[in-house]
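Every protein chain of the complex appears in place save one, which is left out.
Coming up: chain A.
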Amino acid sequence: METNRYILSILVDNEPGVLSRISGLFSGRGFNIDSLSVAKTADPHVSVVTMVTFCDAHVIEQIKKQLHKLINVITVNDLTQKAYVERELALVKVHAKTDKRAEIMRIVDIFRSRIVDVGSSHFIVEVSGDSGKLNAFVELMKPMGIIEIASTGTIALGRETGK
């Protein structure tokens, strides 16, 4: 079967141990996690886990059902089944020698990203977008010499009014 990219938005009880229940389910059953992000929601008792996974249609069905079976999971929403917005935020620390500064700033501009820290020989660039955009940005920065990268992993919301 064909492998696809799925984004799951999972609402869970904001309790200790819940994340390890989810990650344990994935490792125990041999499911893959491409990225994972956990954050608070407007309700302090509820957290949202956004998870990206690559698998086939049969496996994603099991993943969704198995997640739903966990006692602390409230809802499992497969955003890739509908219209959604996804974003990932990365901080990229890149060598910025005098002769390269202008070019980096041009690329930063094209990507609508921002330089958030300037040193004598480096920039830190904040860039956000879907993973395709981030990958493209990173590719362009590679020749400049990337020092390190930190990124959030994908977060996403469905486009409709409800949850």
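Please note the rule applied: a residue touches a chain if its C-beta (ideal position, glycine included) is under 8 Å from a C-beta of that chain, and two chains touch if they have at least 3 such contacts; residues count from 1.
Keep this in mind: contacts and distances are computed from a predicted model.
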Query = Which one, "Peptide ABC transporter ATP-binding protein", "FAD-dependent oxidoreductase", "Acetolactate synthase" or "Galactitol PTS, EIIB", is the UniProt name for the chain you do not see?
reply = "Acetolactate synthase"
Ask   = Looking at A:Glu61, A:Glu103 or A:Asp130, which residue reaches the missing chain?
value = A:Glu61
Message = Please identify which residue in A:Ser35, A:Asn72 or A:Thr152 touches the non-displayed chain.
response = A:Asn72
Message = Using the touch definition from the top, which of A:Gly17, A:Gly119 or A:Pro143 touches the missing chain?
response = A:Gly17
Request  = Over the whole complex, note the residues of chain A touching the chain we left out.
outcome  = 13, 17, 20-21, 24-25, 28, 58, 61-62, 65-66, 68-69, 71-74
